[in-house]
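What you see is the complex with one protein chain gone and the rest in place.
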Amino acid sequence: MRLYSKYVGVLFKSQMQYRTSFWLLALGQFLVPFSVFAGLYFLFARFGQIKGWEFHEVALCFSIIHMSYAISECFARGFDSFSVLVGNGDFDRVLVRPRSTVLQVLGSKFEFSRVGKLAQSMIVLGWATSQLSTEWTILKVLVLVLMIVSGVFVFTGIFMLAATMCFWTVQGLEIANIFTDGGREMAQYPLNIYQKWVTRFFTFVIPFGCVNYLPLLYLLDKSTGNPLPYILAPLAGILFIAPCLLVWHTGVRHYRSTGS
Amino acid sequence: MIKVEGLAKAYHVAKRSSGVKEAMKALFKREYKVVEALKDISFTIEPGEIVGYIGPNGAGKSTTIKVMSGILVPDSGSCTVMGYTPWEDRVNYVKHIGVVFGQRSQLWWDVPVIDSFDLLRDIYKVPEQEYQSTLALLTETLELQEIIQMPVRQLSLGQRMRCEIAASLLHSPSVLFLDEPTIGLDAVSKIAVRRFIRTINEQKRVTVILTTHDMNDIEALANRIILIGKGKLLYDGSLSAIRDQFGTKKTMTVVYSHHANPFQVEGVHIESWSPERAVLSVDTSEVVISDVLIRLSQQVELLDVAIETLPIEDMIVQLYKEHQL
Partner (left out) sequence: MKAYLSVFRLRLTNVMQYRTAALAGVVTQFFWGFIIIMVFEAFYSSSVVSPPISLEQLITYVWLQQAFLAFVMLWFRDNELFELITTGNIAYELCRPSGIYGLWYAKLLAQRLASALLRCLPILGVALLLPEPYRLPLPANPLAFLMFILALLFGLFMMVSLSMLMYISVFVTLSPAGSMLMFAVVGEFLAGMVIPVPLMPEWLQSIVYVLPFRWTADFPFRVYSGHIGLEEAAVGIAIQLIWLTALVGIGRFAMAKALRNVVVNGG
C-alpha cells in the first residue's frame, strides 16, 4: 500500500508537468457525464418518471455508477490502457521486478483528470440525496459507501479482463466497452427497467445490479421482506474481482510461456 | 553462478494472411508457424565474469536473456542462477538481478531521475542506509551529480543510459543483464558506459551478461564470448582464441606510383584496386609477408605499405559466415 501511494506520487508529479492541458482535460471530463445527466433531466422533464422511479432516485443511481467509474478509470487506468504496456514490451520490465504484477500494473498509470468526472458525480450525488425523503441511518450511509466501492471493484475487474485479452490479441478490444462504457450507461438507470435477460445477466454474471440497483431498493425503502440480502449485495460486486484476478494470472502465465 | 542446460524454446507465430476471405478464416482458425528460437543451449558462467552474448539479429539472444531473467518460461531444459530457477519463484529471484533493456526505459519520463530512484528503492525494499551508500557510490562513479535532479525527458541518450544502469544497480544485484546497453550512443558515452561496467564488475564483483552488436563493447569488456545463431550455441570461449584463429589474416594497403593495369600476386587476394592504390588480404599461415612485398615490388613501384590485423568486427563476420548465418 505504501508503495502504491509512492507510485501515485510520482505519476501525480508527472501529470502536473502539463498543468494547462490537465485542467482542460479535467473540465472536459466534467462535461461528458454532465451532458448525459442533462439528457436524463430533459427526459424526466418530459416523461415525469420511468417505471415508477422518480428523477432524484435515478439521479442517485446515476451518480453512484458514474462515481465508481471515474474512480476506477483513475486508479485502474494501467489495466485500461494495458495494450500499450504489452505492445511496447514494458510488461517485461514488470516481470523483472520483485513485486506482484497487479500492483505494478495498477501503479503504471493514473489518470488524474478524471477528478472532473468525479466532481460531477459528487454534485449529482449531493443533490440527489438532498431530494430524498428517506431517513439516513449510519447503516444506510455505510451501504452507500459500500456501493461505490463495489462499483470500483466491478469496473476494475472488467478492465482486468480486457487487459488479459491483450496477452492473446490486441484486436477487437473495443468489445470490452460493452461492459465498461455500456455497463455504466446501463446501470445509470435502475436495472428493473430492462428486459429480464439483461437484468439477470448484469446481476449474476457481471454484478452491476449488486452495485446500485439492489442496495438502492434498501436505501429507498423499496425492498420487501428481509433487507439483509439487499444490504449485502454490494459485497458480491467486490467478490467479482476474485475470478478476474484468476483470469489475469492465467494470462500472465500464458504470456510467460509464449512470450507473445 | 549461472548454469544453463539444454535450454529450448519455440514460438508459435500466427501466419499473416491477406485478403478478406483469408482474414475471415483467420478469425476462427489461425495457422501457426513454429519458430525455434532456442535449441539445446548450455553454458556455465562463474561469479565475477563478464560474458558477451552475441549473435546476429533473431539468433535467440533476447529469448535467452528473457529466460535467464525470469520473464519467459522455456519449453525444456534447466537454468539455475544462484540456486534459483528464474521462472519459478519469480518475485524472490528478481531481487538478486538487475536488467537493462537498452531500447526501453525503466525511468519515469516526466519526473527527476532521483524520484525514479526513490521509487525503485521502495519497489525493491532496499534499506535506507544501504540505499544511500549505494546511491552515493553510483552517483560518484557514473558522474550523475549534475543530472540527478533533471527530468528524464531532458536528458541526452548517453546521460539517460548512465541513469538506466544506475537504476538497475540500486538494489545491489549479483547478476546484471545488459541488453544492448550502448545502442544509439555516441562514442564518448559508449566509452563512459564501458568504463563503468568494468568498474562495477571489479569493485562489486557483479557478474555481467551483455548482448550487443558493437564488437568494440566486447573487445573492451568481455574476456569471454558466447556466440549463438539460429538458436544454437556456436562458440563459447575467450576472445583471444578467436583472435588467434583469425589473427593470421591481415589486410595490406599498398600505395604505388601510377600503374595502369591490375596485377596478380601469388597467395594474395585483391580486395580493391585502383591505378595508385590497392587493398589486399593476406593469410600469413599460407604466405610470408616479405615474399608478398618482394613479389609486389617486382610489379609496381611501392610508395607506402600498411599492414593491419583483421578488425574484430570482421572476425565475427567471418565466424558468422563459417556457420552460414
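For this structure, a couple of remarks:
By written order: A and B. Residues from 1 in each chain.
Everything that follows uses one rule, which is that a contact is a pair of C-beta atoms (placed from the backbone, for glycine too) under 8 Å apart; a residue touches a chain by one contact, two chains touch by 3 or more.
All values reported here derive from a predicted model rather than from experimental measurement.
Only one residue in the set A:Gly28, A:Gly87, A:Gly126 or A:Pro243 touches the chain that does not appear here, and it is A:Gly28.
Touching the chain that is not shown, out of A:Val84, A:Leu103, A:Val149 or A:Ile193: A:Ile193 (per the contact rule at the top).
When the omitted chain is restored, the residue from A:Gln49, A:Ser100, A:Gln131 or A:Thr250 that touches it is A:Gln49.
For subunit A, the residues touching the absent chain in the complete assembly are 20-21, 23-25, 27-29, 31-32, 34-36, 38-39, 42-43, 45-52, 169, 171-175, 177-178, 182, 185-186, 189, 193-195, 198.
Everything that follows uses one rule, which is that only the chains that are shown with their structure count from here on.
A separation of 46 Å divides the Cα centre of subunit A from that of subunit B.
Those residues of subunit A that touch subunit B in the complex are listed here as 2-3, 6-7, 10-11, 13-15, 17, 88-90, 92-93, 95-100, 104, 256-260. On the subunit B side of its complex with subunit A, the touching residues are 9, 11-12, 63, 66, 69-73, 87, 90-92, 94-95, 97, 99, 101, 104, 106, 108-111, 115-116, 118-119, 122-125, 151.
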